[in-house]
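Only a single protein chain was left out; the remaining protein chains are all shown in position.
This part shows chain A:
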(Lines give C-alpha, C1' and ligand atoms only; values in the text may rest on other atoms or scores of the structure.)
Protein backbone atom coordinates (compact mmCIF):
# COMPACT_ATOMS: atom_id res chain seq x y z
CA UNK A 1 0.00 0.00 0.00
CA UNK A 2 1.38 3.32 -1.04
CA UNK A 3 2.11 6.06 1.46
CA UNK A 4 -0.32 8.38 -0.30
CA UNK A 5 -3.10 5.91 0.24
CA UNK A 6 -2.34 5.55 3.95
CA UNK A 7 -2.47 9.34 4.23
CA UNK A 8 -5.80 9.43 2.37
CA UNK A 9 -7.32 6.79 4.62
CA UNK A 10 -5.98 8.52 7.70
CA UNK A 11 -7.44 11.82 6.52
CA UNK A 12 -10.80 10.14 5.92
CA UNK A 13 -10.75 8.74 9.44
CA UNK A 14 -9.98 12.13 10.95
CA UNK A 15 -12.81 13.70 8.97
CA UNK A 16 -15.21 11.09 10.36
CA UNK A 17 -14.00 11.81 13.89
CA UNK A 18 -14.51 15.53 13.40
CA UNK A 19 -18.10 14.95 12.21
CA UNK A 20 -18.68 12.68 15.19
CA UNK A 21 -17.40 15.45 17.47
CA UNK A 22 -20.03 17.82 16.07
CA UNK A 23 -22.81 15.29 16.59
CA UNK A 24 -21.56 14.52 20.08
CA UNK A 25 -21.53 18.18 20.94
CA UNK A 26 -25.02 18.73 19.51
CA UNK A 27 -26.25 15.75 21.54
CA UNK A 28 -26.25 17.92 24.62
CA UNK A 29 -28.07 20.73 22.84
CA UNK A 30 -30.70 18.48 21.33
CA UNK A 31 -31.84 16.19 24.09
CA UNK A 32 -34.56 17.57 26.35
CA UNK A 33 -33.68 18.93 29.77
CA UNK A 34 -31.29 21.66 30.80
CA UNK A 35 -27.82 20.66 31.96
CA UNK A 36 -27.67 23.50 34.44
CA UNK A 37 -30.94 22.39 36.03
CA UNK A 38 -29.67 18.85 36.35
CA UNK A 39 -26.52 19.99 38.09
CA UNK A 40 -28.26 22.48 40.34
CA UNK A 41 -30.64 19.84 41.63
CA UNK A 42 -34.40 19.91 42.20
CA UNK A 43 -34.49 22.58 44.90
CA UNK A 44 -32.29 25.15 43.19
CA UNK A 45 -33.43 28.72 42.68
CA UNK A 46 -33.60 30.33 39.26
CA UNK A 47 -30.60 32.50 40.13
CA UNK A 48 -28.52 29.44 41.08
CA UNK A 49 -29.37 27.75 37.78
CA UNK A 50 -28.41 30.90 35.88
CA UNK A 51 -25.11 31.07 37.75
CA UNK A 52 -24.25 27.46 36.86
CA UNK A 53 -25.26 28.08 33.27
CA UNK A 54 -22.89 31.02 33.06
CA UNK A 55 -20.14 29.00 34.76
CA UNK A 56 -20.43 26.26 32.12
CA UNK A 57 -20.62 28.79 29.34
CA UNK A 58 -24.04 27.52 28.31
CA UNK A 59 -25.37 31.06 27.87
CA UNK A 60 -22.96 31.76 25.03
CA UNK A 61 -23.77 31.20 21.31
CA UNK A 62 -23.67 27.54 20.23
CA UNK A 63 -20.77 28.02 17.81
CA UNK A 64 -18.63 29.65 20.47
CA UNK A 65 -19.46 26.83 22.86
CA UNK A 66 -18.44 24.27 20.24
CA UNK A 67 -15.14 25.97 19.46
CA UNK A 68 -14.12 26.16 23.11
CA UNK A 69 -15.26 22.56 23.75
CA UNK A 70 -13.52 21.22 20.64
CA UNK A 71 -10.23 23.00 21.33
CA UNK A 72 -10.35 21.38 24.78
CA UNK A 73 -10.99 17.97 23.18
CA UNK A 74 -7.97 18.42 20.91
CA UNK A 75 -5.82 18.89 24.00
CA UNK A 76 -7.31 15.82 25.63
CA UNK A 77 -9.58 17.85 27.89
CA UNK A 78 -13.10 16.42 27.69
CA UNK A 79 -14.32 18.44 30.64
CA UNK A 80 -15.13 17.23 34.13
CA UNK A 81 -17.77 14.83 35.31
CA UNK A 82 -20.79 16.74 36.56
CA UNK A 83 -20.93 14.69 39.75
CA UNK A 84 -17.48 13.52 40.80
CA UNK A 85 -15.88 16.62 39.29
CA UNK A 86 -12.99 14.45 38.07
CA UNK A 87 -11.70 14.82 34.49
CA UNK A 88 -13.69 12.76 32.00
CA UNK A 89 -10.59 11.60 30.14
CA UNK A 90 -8.89 10.02 33.15
CA UNK A 91 -12.18 8.45 34.29
CA UNK A 92 -12.58 6.81 30.87
CA UNK A 93 -8.96 5.66 30.77
CA UNK A 94 -9.34 4.07 34.21
CA UNK A 95 -12.56 2.28 33.25
CA UNK A 96 -11.39 1.19 29.79
CA UNK A 97 -9.02 -1.78 30.43
CA UNK A 98 -11.58 -4.50 31.29
CA UNK A 99 -13.87 -3.36 28.45
CA UNK A 100 -11.12 -3.18 25.85
CA UNK A 101 -9.64 -6.51 26.91
CA UNK A 102 -12.97 -8.33 26.92
CA UNK A 103 -13.79 -6.88 23.49
CA UNK A 104 -10.41 -7.91 22.07
CA UNK A 105 -10.68 -11.39 23.58
CA UNK A 106 -14.23 -11.68 22.22
CA UNK A 107 -12.84 -10.81 18.81
CA UNK A 108 -10.16 -13.45 19.21
CA UNK A 109 -12.81 -16.01 20.17
CA UNK A 110 -14.91 -14.96 17.19
CA UNK A 111 -12.03 -15.21 14.73
CA UNK A 112 -10.64 -18.51 16.01
CA UNK A 113 -13.99 -20.31 16.23
CA UNK A 114 -15.80 -18.56 13.37
CA UNK A 115 -13.08 -18.59 10.73
CA UNK A 116 -12.00 -22.16 11.51
CA UNK A 117 -15.56 -23.49 11.41
CA UNK A 118 -16.31 -21.49 8.27
CA UNK A 119 -13.25 -22.80 6.43
CA UNK A 120 -13.99 -26.40 7.34
CA UNK A 121 -17.65 -26.03 6.36
CA UNK A 122 -16.76 -24.30 3.09
CA UNK A 123 -14.27 -26.99 2.15
CA UNK A 124 -16.66 -29.84 2.96
CA UNK A 125 -19.85 -28.44 1.48
CA UNK A 126 -22.83 -30.72 1.90
CA UNK A 127 -21.16 -32.88 4.54
CA UNK A 128 -22.60 -33.34 8.02
CA UNK A 129 -19.93 -30.98 9.38
CA UNK A 130 -21.07 -28.29 6.98
CA UNK A 131 -24.70 -28.76 8.00
CA UNK A 132 -23.81 -28.77 11.70
CA UNK A 133 -21.83 -25.54 11.32
CA UNK A 134 -24.67 -23.86 9.44
CA UNK A 135 -27.23 -24.93 12.06
CA UNK A 136 -25.04 -23.84 14.98
CA UNK A 137 -24.28 -20.54 13.26
CA UNK A 138 -27.97 -19.77 12.85
CA UNK A 139 -28.50 -20.64 16.50
CA UNK A 140 -25.51 -18.50 17.50
CA UNK A 141 -26.79 -15.46 15.64
CA UNK A 142 -30.25 -15.88 17.17
CA UNK A 143 -29.02 -16.13 20.78
CA UNK A 144 -28.77 -12.83 22.67
CA UNK A 145 -25.45 -12.42 24.44
CA UNK A 146 -26.98 -11.74 27.89
CA UNK A 147 -28.88 -15.02 27.74
CA UNK A 148 -25.79 -16.85 26.55
CA UNK A 149 -23.83 -15.21 29.37
CA UNK A 150 -26.30 -16.49 31.96
CA UNK A 151 -26.27 -19.99 30.49
CA UNK A 152 -22.47 -20.06 30.49
CA UNK A 153 -22.34 -18.81 34.07
CA UNK A 154 -24.79 -21.43 35.29
CA UNK A 155 -22.91 -24.18 33.45
CA UNK A 156 -19.27 -23.27 34.11
CA UNK A 157 -19.45 -21.21 37.28
CA UNK A 158 -22.44 -22.43 39.27
CA UNK A 159 -23.12 -26.06 38.31
CA UNK A 160 -19.39 -26.73 37.93
CA UNK A 161 -17.32 -24.25 39.94
CA UNK A 162 -14.52 -24.04 37.37
CA UNK A 163 -14.59 -20.35 36.60
CA UNK A 164 -15.56 -17.24 38.56
CA UNK A 165 -19.10 -16.04 37.89
CA UNK A 166 -18.44 -12.32 38.21
CA UNK A 167 -15.79 -9.67 38.43
CA UNK A 168 -12.60 -8.75 36.63
CA UNK A 169 -8.99 -9.09 37.77
CA UNK A 170 -6.09 -7.20 36.27
CA UNK A 171 -3.51 -9.28 34.41
CA UNK A 172 -0.82 -8.03 36.81
CA UNK A 173 -2.39 -10.17 39.51
CA UNK A 174 -1.56 -13.33 37.59
CA UNK A 175 -2.23 -14.60 34.09
CA UNK A 176 -4.28 -17.62 35.23
CA UNK A 177 -6.59 -15.59 37.44
CA UNK A 178 -6.97 -12.96 34.76
CA UNK A 179 -7.75 -15.53 32.07
CA UNK A 180 -10.30 -17.32 34.28
CA UNK A 181 -12.16 -14.03 34.68
CA UNK A 182 -12.02 -13.17 30.99
CA UNK A 183 -13.04 -16.48 29.37
CA UNK A 184 -16.76 -16.41 30.11
CA UNK A 185 -17.47 -12.77 29.25
CA UNK A 186 -15.36 -12.93 26.11
CA UNK A 187 -17.02 -16.15 24.96
CA UNK A 188 -20.56 -14.95 25.55
CA UNK A 189 -19.79 -11.71 23.72
CA UNK A 190 -17.85 -13.31 20.87
CA UNK A 191 -19.99 -16.32 19.99
CA UNK A 192 -22.61 -14.39 18.02
CA UNK A 193 -19.85 -12.72 16.02
CA UNK A 194 -18.15 -16.06 15.49
CA UNK A 195 -21.44 -17.38 14.08
CA UNK A 196 -21.63 -14.44 11.70
CA UNK A 197 -18.01 -14.93 10.68
CA UNK A 198 -18.51 -18.67 10.21
CA UNK A 199 -21.35 -18.09 7.76
CA UNK A 200 -19.41 -15.49 5.85
CA UNK A 201 -16.21 -17.48 5.73
CA UNK A 202 -18.09 -20.54 4.55
CA UNK A 203 -19.70 -18.54 1.75
CA UNK A 204 -16.42 -16.95 0.70
CA UNK A 205 -14.53 -20.25 0.68
CA UNK A 206 -17.33 -21.88 -1.30
CA UNK A 207 -17.22 -19.03 -3.78
CA UNK A 208 -13.44 -19.10 -4.18
CA UNK A 209 -13.58 -22.87 -4.76
CA UNK A 210 -15.54 -22.25 -7.98
CA UNK A 211 -13.02 -19.73 -9.32
CA UNK A 212 -10.98 -20.66 -12.40
CA UNK A 213 -7.67 -19.97 -10.62
CA UNK A 214 -8.40 -22.76 -8.13
CA UNK A 215 -8.91 -25.10 -11.08
CA UNK A 216 -5.62 -23.84 -12.52
CA UNK A 217 -3.86 -24.57 -9.23
CA UNK A 218 -5.32 -28.08 -9.26
CA UNK A 219 -4.16 -28.51 -12.83
CA UNK A 220 -0.65 -27.72 -11.57
CA UNK A 221 -0.85 -30.52 -9.04
CA UNK A 222 -1.69 -28.42 -5.97
CA UNK A 223 -3.98 -30.05 -3.42
CA UNK A 224 -4.77 -30.32 0.26
CA UNK A 225 -3.21 -27.80 2.68
CA UNK A 226 -1.05 -26.28 -0.07
CA UNK A 227 -4.10 -25.46 -2.19
CA UNK A 228 -6.11 -24.19 0.78
CA UNK A 229 -3.39 -21.98 2.20
CA UNK A 230 -1.99 -20.45 -0.96
CA UNK A 231 -4.96 -20.25 -3.25
CA UNK A 232 -8.16 -20.35 -1.24
CA UNK A 233 -7.66 -18.65 2.14
CA UNK A 234 -6.01 -15.48 0.99
CA UNK A 235 -8.67 -14.82 -1.60
CA UNK A 236 -11.51 -15.74 0.76
CA UNK A 237 -10.08 -13.50 3.48
CA UNK A 238 -10.84 -10.24 1.69
CA UNK A 239 -14.61 -10.14 2.36
CA UNK A 240 -14.19 -11.79 5.76
CA UNK A 241 -11.95 -8.96 6.97
CA UNK A 242 -14.67 -6.47 5.97
CA UNK A 243 -17.23 -8.28 8.09
CA UNK A 244 -14.81 -8.42 11.00
CA UNK A 245 -14.40 -4.65 10.84
CA UNK A 246 -18.16 -4.14 10.83
CA UNK A 247 -18.57 -6.50 13.76
CA UNK A 248 -16.25 -4.41 15.94
CA UNK A 249 -18.91 -1.76 16.44
CA UNK A 250 -21.38 -4.43 17.40
CA UNK A 251 -18.96 -5.91 19.95
CA UNK A 252 -18.39 -2.48 21.52
CA UNK A 253 -22.15 -2.12 21.94
CA UNK A 254 -22.61 -5.66 23.20
CA UNK A 255 -19.87 -5.42 25.79
CA UNK A 256 -22.04 -3.05 27.86
CA UNK A 257 -24.64 -5.79 28.38
CA UNK A 258 -22.04 -8.45 29.08
CA UNK A 259 -20.31 -6.26 31.66
CA UNK A 260 -23.62 -5.79 33.41
CA UNK A 261 -24.27 -9.56 33.56
CA UNK A 262 -20.79 -10.31 34.92
CA UNK A 263 -20.76 -7.37 37.32
CA UNK A 264 -17.65 -5.86 35.76
CA UNK A 265 -17.21 -2.13 36.22
CA UNK A 266 -15.78 -1.01 32.94
CA UNK A 267 -16.84 1.47 30.29
CA UNK A 268 -20.23 -0.22 30.05
CA UNK A 269 -21.38 0.60 33.56
CA UNK A 270 -19.78 4.03 33.23
CA UNK A 271 -21.83 4.68 30.08
CA UNK A 272 -25.08 3.42 31.58
CA UNK A 273 -24.67 5.44 34.77
CA UNK A 274 -23.75 8.56 32.83
CA UNK A 275 -26.89 8.27 30.73
CA UNK A 276 -29.08 7.67 33.78
CA UNK A 277 -27.56 10.67 35.56
CA UNK A 278 -27.51 12.83 32.44
CA UNK A 279 -23.82 13.28 33.02
CA UNK A 280 -23.32 14.93 29.63
CA UNK A 281 -19.54 15.38 29.57
CA UNK A 282 -19.16 11.67 30.40
CA UNK A 283 -21.57 10.67 27.64
CA UNK A 284 -19.73 12.85 25.15
CA UNK A 285 -16.41 11.40 26.23
CA UNK A 286 -17.70 7.84 25.92
CA UNK A 287 -19.17 8.44 22.45
CA UNK A 288 -15.96 10.07 21.23
CA UNK A 289 -13.87 7.26 22.69
CA UNK A 290 -16.01 4.63 20.93
CA UNK A 291 -15.81 6.56 17.67
CA UNK A 292 -12.02 6.69 17.90
CA UNK A 293 -11.87 2.93 18.49
CA UNK A 294 -14.22 2.13 15.59
CA UNK A 295 -12.40 4.47 13.20
CA UNK A 296 -9.04 3.04 14.26
CA UNK A 297 -10.24 -0.53 13.67
CA UNK A 298 -11.63 0.37 10.26
CA UNK A 299 -8.29 1.96 9.41
CA UNK A 300 -6.56 -1.27 10.36
CA UNK A 301 -9.04 -3.20 8.20
CA UNK A 302 -8.28 -0.90 5.26
CA UNK A 303 -4.56 -1.40 5.72
CA UNK A 304 -5.13 -5.15 5.99
CA UNK A 305 -6.85 -5.09 2.58
CA UNK A 306 -3.71 -3.69 1.07
CA UNK A 307 -1.71 -6.47 2.61
CA UNK A 308 -4.09 -9.23 1.49
CA UNK A 309 -5.15 -7.88 -1.89
CA UNK A 310 -2.38 -6.65 -4.21
CA UNK A 311 -4.93 -4.89 -6.43
CA UNK A 312 -5.71 -2.46 -3.60
CA UNK A 313 -2.02 -1.93 -2.96
CA UNK A 314 -1.37 -0.39 -6.34
CA UNK A 315 -4.73 1.31 -6.78
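Here is the rule we go by: contacts are C-beta pairs under 8 Å (C-beta built on N, C-alpha and C of every residue); 3 or more make two chains touch, one makes a residue touch a chain; residues count from 1.
One rule holds in what follows: contacts and distances are computed from a predicted model.
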According to its UniProt entry, is the unseen chain "Tryptophan synthase beta chain", "ABC transporter ATP-binding protein", "Acetaldehyde dehydrogenase" or "Apulose-4-phosphate transketolase subunit A"?
"ABC transporter ATP-binding protein"
Of A:161, A:176 or A:212, the residue that touches the missing chain is A:212
Which residue numbers on chain A touch the omitted chain?
210-213, 215-223, 226, 230-231, 234-235, 308-311, 314
